[in-house]
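Take a look at the structure below.
Of the protein chains in this complex, one is absent; all others appear in place.
All chains are identified by letter, namely A, B and C, in their written order; residue positions are counted from 1 within each chain.
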Amino acid sequence: MQKINGLLAATFTPFYKDGSLNLSVIPAYAKKLKEDNVTGAFICGTTGEGMFLSLEERKLLTETWIKEQTDDFNIIVHVGTTSVLQSNDLAKHAQQTGASAISAMGPVFLPPSKTSDLVDFCASVANGAPDLPFYYYHIPTISHVNLPMTEFLQASKQKIPNLAGIKFTHRSMMEMIQCLRMDDGKWDILHGFDEELLMGLAAGAEGAVGSTYNYLAPLYNKIIKAFRAGNLQEARELQYKSINFVEILIKYGGGVAGGKPIMKFMGIDCGPLRTPAHNISEDETANYLNELRKLDFFGLD
Amino acid sequence: MQKINGLLAATFTPFYKDGSLNLSVIPAYAKKLKEDNVTGAFICGTTGEGMFLSLEERKLLTETWIKEQTDDFNIIVHVGTTSVLQSNDLAKHAQQTGASAISAMGPVFLPPSKTSDLVDFCASVANGAPDLPFYYYHIPTISHVNLPMTEFLQASKQKIPNLAGIKFTHRSMMEMIQCLRMDDGKWDILHGFDEELLMGLAAGAEGAVGSTYNYLAPLYNKIIKAFRAGNLQEARELQYKSINFVEILIKYGGGVAGGKPIMKFMGIDCGPLRTPAHNISEDETANYLNELRKLDFFGLD
Amino acid sequence: MQKINGLLAATFTPFYKDGSLNLSVIPAYAKKLKEDNVTGAFICGTTGEGMFLSLEERKLLTETWIKEQTDDFNIIVHVGTTSVLQSNDLAKHAQQTGASAISAMGPVFLPPSKTSDLVDFCASVANGAPDLPFYYYHIPTISHVNLPMTEFLQASKQKIPNLAGIKFTHRSMMEMIQCLRMDDGKWDILHGFDEELLMGLAAGAEGAVGSTYNYLAPLYNKIIKAFRAGNLQEARELQYKSINFVEILIKYGGGVAGGKPIMKFMGIDCGPLRTPAHNISEDETANYLNELRKLDFFGLD
Partner (left out) sequence: MQKINGLLAATFTPFYKDGSLNLSVIPAYAKKLKEDNVTGAFICGTTGEGMFLSLEERKLLTETWIKEQTDDFNIIVHVGTTSVLQSNDLAKHAQQTGASAISAMGPVFLPPSKTSDLVDFCASVANGAPDLPFYYYHIPTISHVNLPMTEFLQASKQKIPNLAGIKFTHRSMMEMIQCLRMDDGKWDILHGFDEELLMGLAAGAEGAVGSTYNYLAPLYNKIIKAFRAGNLQEARELQYKSINFVEILIKYGGGVAGGKPIMKFMGIDCGPLRTPAHNISEDETANYLNELRKLDFFGLD
């Protein structure tokens, strides 16, 4: 796989009202993403409530998404769990199923405090799918693993032959730039904050993963286009539209709880979040959609 | 099951050198605990590297420990995972196997920030084993779930019929006392800091769970005996011995990494820790055991 | 000065409604504390909004309190600031004025992360009052200085000739016990959590500093008496009364914001808190006092 160019949607996991997995919406979901020129799906991650699922559910979801995979639409499977055995098993399955790549966040239970221990963990996960690119998922606020990524890349070279890069969801742009520059730009470093995509582009990122790319990709693709054309002022105006939207999103529960109602509104009903996640109430949802309407949300794209 | 009285060992999970589960030492391990008048084993928890294991391993471990269960030696199975489905499955298995009780820590992935969401999660886990007492495992430094336990108990009454109490591994003794006193002392609140057992006893706790009870139970049983006999000064002297020991334990990696070498030294070889945990080196282990020898460690009991 | 035995009130700083210092209530305030068998006043600390005051105000307050000092009622002056020059100046003033002792918390601006730097800072403060005992004020949640106190005591011996001990407002009872035991019990380690006084006594502490000792000293003196008489059950019952009270106190703003209305209620009007502290509203105050009444607050002592 080449480096990711453009937007990857961190997909939601659809559930029926009774809480069970709803695979039936995936084809329509994938169609929508392709229409929006999204370059692929990052499945079973944070937005996908990945670790709330059983391993069986993750495998089923993977198999279903893989059917939608094309040359222009990659499926990247998040295989992170708290157990190296489980993650290795998911990695194996991803490779057998034909996924484009795998990824794993730092282990959330008893998170390692030494880079070498993190590298060992990732190596043991990644070798379950030796033929697939492996992206370390750096998201300290969720994984509680906050180790220096330049050190990680350096130490991983020998130990993780299929290391491709990092899904970088961390605030230090200095560190992100260092990773982008290391080893003559060899590593694929994906930007992770939709509302600050412009900063990622300014830093040199070519690809990005996010939850709002599920439904607002046209806006973000315009940002990329404007930026690449040298129209920084236009890119900034568009980014500001994203920010105004994300402000409301945060007010109503953030990317996952606030994202699912929008998907439903757009015709892709992903159902409720799974326990222990907090679902916003019907009243809140009504207020939320009203606020979004005022923002001329649908005029954005 | 009645309230726990006395010490529960938070057991280590034995591995072979190649990292696979070593069930062969369990009988000797259980024998040792019984000889030390430990009242039961809390298995697959933090000390047990619980979430590093696969579900299959956890079930095997449970089945093996259950064989050692007697009227005086309870097996309490930690079923906490990041997924309510997995935890419910483990709970079912624990009940089928005949465990004394189950327990689950707050979910470490996307930890809930509202008590009602935590209660819903626990209810969905606990109803997998409706005939077993359920202990919520309150350990905010590990689970990242830090919600008020008085509120949790209050809200759980209606929703978790088999709620028995809390394994309370948190620094607020005020909160612990409130939980001990609530509803006329109905709830079984287990103390969780070995090096401060005396404070737990002063607060009114009758049972305690800890990793050093695996190998130093005689010392702690003396503390309990002295305390109950009203010999506070003696209890304090004995607690100070525990503290001097724990100081060294912390220096050499803490309860899990520092505990396994002691078990080996005592004839119960639990092998290395599983990745991503950090194992101390052979040199460190040698220094460690030397420091312990100076402490007259074996004279303690 | 000998070791502190009994309760020190962490006094409130009285202000007029216009926010200026109100020294006029100090005599009545001191009289009340003495009647309640409080052993002294810890002034200008956290409860005293110490660093909200100007240096001039702190000196005036010190001079006014010193007039109330007797053989049985010590004035301990908190001289902590962000600047070693200012703290040294306050220390000098405390000695000239005749205070019993001084204390300083770890510096809250750019807090040191090495014990040796903290020791240097404290040494430079303490040598402003070479004839007075110096208590380091360990309160990591406020000072953001969280260094190991055993190491601090060890390193301070040579550098702070007038070191007397530590005002220990930190959750680790293990560390507190280690400090109490070091150097044959030489150091005066004062307990700092009123609602957990019983744990401090169990650990071996003889003195304690707290904000609720301003108005509930009779209750706490009963706890000490019961504990020393070996009536642990009674001590626990009394501590539980304190806890039930503190629960309400926390609900209404905590020790400082919630303490001043009680002082007023008891006839010692300490006025509002100074900006940027948050004063509870009149309505909240009314509800607060109602809740306290239900607790049979005045029957406590």
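We take it that a residue touches a chain if its C-beta (ideal position, glycine included) is under 8 Å from a C-beta of that chain, and two chains touch if they have at least 3 such contacts.
Small disclaimer: the values here were computed from a predicted structure and weren't measured.
The hidden chain, counted over the whole complex, makes contact with A, C. From the set C:T70, C:S113 or C:N290, the residue in touch with the chain omitted from the display is C:S113, counting the whole complex.
Among C:M1, C:L85 or C:I250, only C:L85 touches the chain left out of the display. From the set A:E56, A:D183 or A:E247, the residue in touch with the chain omitted from the display is A:E247, counting the whole complex.
By the touch definition given at the top, chain C reaches the unshown chain through residues 46, 49-55, 57, 81-86, 89, 107-114, 117-118, 120-121, 124, 142, 144, 256, 274-278.
Mapped onto chain A, the interface with the missing chain covers residues 171-174, 177-178, 181, 193, 195-196, 198-199, 202-204, 230, 232, 236, 239-240, 243, 246-247.
To be clear about the criterion, only the chains that are shown with their structure count from here on.
Measuring from the averaged C-alpha position of chain A to that of chain B gives a distance of 36 Å.
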